[in-house]
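For this view, one protein chain was removed and the others were kept in their places.
Then we have chain A:
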Amino acid sequence: MVNLLYTELLKLKRAKMLLVSLIGASAAPLMVFIGFLDLKVKKPDSAVHYEEVFYNTNLYVLLLIGTLLYGVITAYIFNREHEEDTLKNLLTIPVSRTGLIVSKLVLLFFWIMLLTIAAWALTLALGLIGQFEGLSAGVLLTSFKQFIIGGSLLFLLSTPTMFITFLFRNYVPTIIFTAAITMGNVALANREYKALNPWSAVQVIANYEPVPQYPLYYSYIAILLVAAAGFLATVIYFRRLDIQ
């Protein structure tokens, strides 16, 4: 597994996707920063608090940009071997098919964490520039925890995207799928069903905002079920797949 992980990292050398994804991850902090700057311009007396800025940034990441961006990264990691026709080489080395999936998932986890931390750090840095108020160790720790929990749960939910990538071996269905999920997140953002939809349930858990109708464990179950189903479907499908 160490060798598989090493090679997965090596494959990213000079890959522009890493930089592109970092630019993508900076969208949420920048959008929120611009929004609050605008507020400060319009209402100079109102204070902008770090807690609020972190919350809003994480909300954008979890419901909008993260779903799309992490979906594209998932497609990139898993579709690349098909696209560059390197899969047959790896499998004749031979590399275990399940081992290959797991190593790519580990890489995906670190990648998502990197983007999550980058978004958090940028939010902090922009806040310093904008002289936002209320910066404390407590705020930093809480927000960091919320970002990491959210990123980790979104990582778990990458397995259905991974399955779609394997199934269609193309970026387009994956992008359509993640776009549909994002739309679902927006549609359910203010409804109680957000606790049941795995992708919007991420925000419910990360920010600890349970809805009265559905206990929090419903959200956990929804996420774990979808994550497990996606993983199992991918492993079963890939293990049976003839490499043409």
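Methods note: a residue touches a chain if its C-beta (ideal position, glycine included) is under 8 Å from a C-beta of that chain, and two chains touch if they have at least 3 such contacts; residues count from 1.
By definition in this document, contacts and distances are computed from a predicted model.
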| item | value |
| --- | --- |
| Candidate names "Fe-S-cluster-containing dehydrogenase component", "YeeE/YedE family protein", "ABC transporter ATP-binding protein" or "TerD family protein"; UniProt protein name, chain not shown | "ABC transporter ATP-binding protein" |
| Sole residue of A:L30, A:L68 or A:V95 that reaches the chain not shown, by the stated touch rule | A:V95 |
| For chain A, the residues touching the chain missing from this view | 3-4, 6-7, 10-11, 13-15, 84-96, 240, 242-244 |
